[in-house]
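A single protein chain has been omitted; all remaining protein chains appear in their positions.
Order of writing sets the chain letters: A and B. Residues in each chain are counted from 1.
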Amino acid sequence: MVYWLSPSFSSKGVYELAKKTALFICRCGTNIASVVDIEELVDRFSKREDLVVVEDLHLCGDEGLRKIEEVLRNQEVDRVVVAGCTDRLHGELFKSVVERAGLNPGFLKIANIREQCSWVHWMDSERATEKAASLIEMALEAVEHSSETRKAKVPVVRRVLVIGGGVAGITAATNLADAGFEVYLVEKSGFIGGHMAKWDKLFPTFDCSMCILGPLMSELAHKPNVKILALSEVVEVWGSPGNYFARIRVKPRYVDEEKCDGCDRCLDVCPVEVPDEYNYGIGFRKAIVKPFPEAIPIAPYIDMENCIGCQSCVGICEPQAISFEQREMEIVERFGAIIVATGYKPFDPTPLAEYGYGRYANVITAPELERLIHPGGPTEGVLARPSDGRVPKSVCFIQCVGSRSDRPVSRPYCSRVCCTYAMKEAMQIKMSWPDTQVYIIYIDLRAFGKGHEELYRKAAEAGIVFIRGGVEVQEIPESKNLLLRVEDTLSGRVLEIEAELVVLSVGIDHNPDNEQLASVLRIPLDENGFFSEAHPKLRPSDTVRKGIFVAGTCQGPKDINDTVAHAGLAALRCAAFLSEPEVEVELLSPTYDPSQCHKCLLCVRSCDFQAISYQEGKIAVDDLACAGCGACVSVCPTGALELPYINDAEVFAALEAALKNRNERPLVVGFLCNWCGYAAADNAGVKRIPYPTNIRIIKVPCTARINPLFILKAFSLGADGVAVIGCYENDCHYRGGFRKAKSMVNSVKKLLEAIGLDERRLLIESVSASEGEKFAKLISDFIAQLAELGPLGSELGGGGDERSV
Amino acid sequence: MAGVIRCGCMSITQSVVKAEDLDLSFAKTLEQLGIERVLTCMQCGTCTASCPSGRYAAYRTRLVLRKVLLGLREEILSDPDLWLCTTCYNCQERCPRRIDVVDLIIVLRNMAFATGHARERHVQISRFFVETGHLVPINEENMKKRRELGLSEKPPTTHSFPKALEEVKALASYFGFDKIVLGER
Partner (left out) sequence: MPNRYPGIELATRIVMKNLGIELVDMEGASCCPAPGAFGPADLFTWRVLGARNLSIAEKKGVDVLTVCNGCYKTLYEVNQDLKSDPELRERVNEVLRPLGYEYNGTIRVRHIAEYLHRDYGVEKLRGAVKKPLEGIKVAVHYGCHLMRPKLRRELGDSERPHLLEDIIEATGAECVEYKDMMICCGAGGGVRSYDLALSLTLTHTKIKNATEAGADCMVNVCPFCHLQLDRGQAELKEQWGVYYGLPILHYSQLLGLAMGIPPKMLGFEAHYVPVDSFLEKLKGII
């Protein structure tokens, strides 16, 4: 009854005698070749008559790609294996070249001999070469059984969802609207404009921020094909590229946007005053809120938490726009593509107690200073220091606060904007209050953008004192001035500066909402919490998911110039993607054979996406709604469901190949989910963190794809251990996938115990994509533990004969 | 202000240093001894700015790090300023690269002891320990005070237990530590 063991699956069918498999081995410059003995691999595989073996310096380069195409066109080849870097990097590229050569891309497999071999086993060339050979053999066996990629043409929805209404989102939305697409701009707060709307003047040219942003916002609001949804959040996204579905939660505004004419008289009559979070708690706002006159939407919103229900606003409102009846609602809409533009959060310096932020009244952050010197800010542009409202006679900027630091509460990267904004703010102070002495205490001054160096020069000429050094801050209790002690590292002198105001140049921190959104969109974050781009140089606005793009600082620190450029690229990439009337999508859905189905409906229950349904006595698979996790296939007891893009037979074939030569003990099979487990293994590679060679990794889309029989098969073939590594339960890219895998693994553990095997041979763990260190440690520890347990079967008293299982 | 305030400027006696005379593996050696991330120092000077000794003396913590990175090994180990750190940990708490600066200085002082660069006063204190089991041994005055206060004349430490003192001496001699401090000095 175990049908996959039937001999038909171990042959290549009708092509067997006629066709060969092409094996391309990439040296990746010296990245692979300096560790893995490429000549040895070529030698070894060239002996096989069913293979055409080709090696190259850089398969991903133009030359390399041409070589692949040529071989595929001119040789009798029907299967392809590329041994090189992770398929998460160039998988799509190689697929496209295979397709161009006339082969179905489903017949391509990639053996990852870089991230998961040469980059982690650099200390032992010999074993790395053996492992590379083994990985290639696994791919060769698997590709024999691989199925055609199924594609379908679906009409493209010419509507784009832009998430985030800062300058990035506004730019992207404007560009797309101009190109004729319909755009939904979803903004979490009450108004669009983002951080940029808060700044007074912009570096390096001192142009007024609102003067350039205001018209842009108003123009956008008037476009007929743009819908701005403020106080809104995207809570769920499903579907496929060109055809996404999004559920958007819209909070009540209590002011009818259609009726409101933006007279703002309600703001005058509201009697409530609460600290104004828009100004970082400086000054007060009303319970009916509109932080600046140019705000879009022009209608204010009512903050119900603080509203006392006095109805003063209702009384004054001529168009009768106030509407307390509004309720929260949800919109579900279809979108062809999505642009993420959720921006950043200024770094919170409170945990860096040595600067005294939050403890010393006259220590403020640069964004707070912006509000203080903004004519529309809480002090109407007067630089009033918090303790007594006086204009300070001396101001010290401290750079790199929260940036470039390995301390647990800080961020390791350079935030790119602080040097220049500090110089800009310093000059603004100097221009308005020439008697105020301004110091900038920096570590390295990075003025690298167009016009930035010139600004540096102007600042020096204006008499801003630049001090290269580190600093400690203490409050002088009586005056509330700050005593700064600085080493001017260039002279080696320790200076004491009594400053009346200290400005912390805080960096760009990731938006804390990113984590939630990443899991909604199923796109990865980097180790600092920003969204990962598909390629740092070539595809900086793309993500790993087709039809989802990133714009602006949600991808990493940027100034406004770079943000706008990045957002423009995202819009262009988006428009290009949507320019075809139909999009060809790779179907990740299972095939269904009704003749084998017993209608147990386990599959229907296992699906988190309502993609399998049971209607009128029939099982129906919705190809577009399916996310491709494979949970249904693993629970199907009869084999009626099969997942063509990673079918059971290819996994079994890979297992056979992996465990054929067990010259390494203990030997472990790892089933790693594409999003976190496999990505973390790649991350360990990128960071060159070594771990033992004794593991053979099989990539699955989700740990829920793992059929319990995969694990049992691995043990029956003599694996000493099996590791199942997926996402953290709450980060699962297929909602409940990891949870399902966990319960499956627990059942298998019981089964192992029942037949006398130590359940510790089966490991299930979570990692995130950036936890290369954790992954490497996990594997090292697991292998060490297995070494202690002895070879498989030791616990049965059979002296470790794996065949006794 | 009263007191001893020293000039913060550095001496300029050094002549040209030949690159081949630098011990460029020095920082690596220290990392192997457990002082992680030394090589990541970006010379920001937060350590010096936080240093109470550095306010009043020529001691510059940042320069110790710089010389470690450059491998000016002899110069560091023989520098009298190495002994001006009060081990207050201000620098270590604030270092943006999370370098264990004080621990580094203690390891450097270990090296100075081992290579005969330790300051006489430090050697003397350690000598007290090897001889009495205490860095601050009990003295007549102290014992008198204890009697007056109604405490035992000697505390229940190595002072009261000669066998315990022998043990301490044995431990100190185990690694030849006693020789370093009792030695020819």
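Definition applied: a residue touches a chain if its C-beta (ideal position, glycine included) is under 8 Å from a C-beta of that chain, and two chains touch if they have at least 3 such contacts.
Only a predicted model underlies this, so the values are computations on that prediction, with no experimental measurement involved.
Of A:Ser96, A:Gln474 or A:Ser579, which sits in contact with the chain we cannot see?
Touches the omitted chain: A:Gln474.
Tell me, which residues in subunit A touch the chain that this view leaves out?
353-354, 356, 359, 408, 474, 476-477, 483
In the full complex, which residues of subunit B touch the absent chain?
2-5, 52-53, 56-57, 83-90, 92-93, 100, 102, 105-107, 109-110, 112-114, 118-119, 121-126, 129, 133-138, 142, 145-146, 148-151, 155-161, 163-165, 167-168, 170-172, 174-175, 177, 180-181
One rule holds for everything that comes next: only the chains that are shown with their structure count from here on.
If you average the Cα atoms of subunit A and of subunit B to get two centres, how far apart are those centres in Å?
47
Using the touch definition from the top, list the residues of subunit B that touch subunit A in their complex.
Per the stated touch rule, the residues are 8-10, 37, 40, 42-50, 54-55, 60, 62-63, 90, 93-98.
Give every residue of subunit A touching subunit B within the complex, in rising order.
354, 400, 404-407, 410, 443-444, 468-472, 485-489, 492-494
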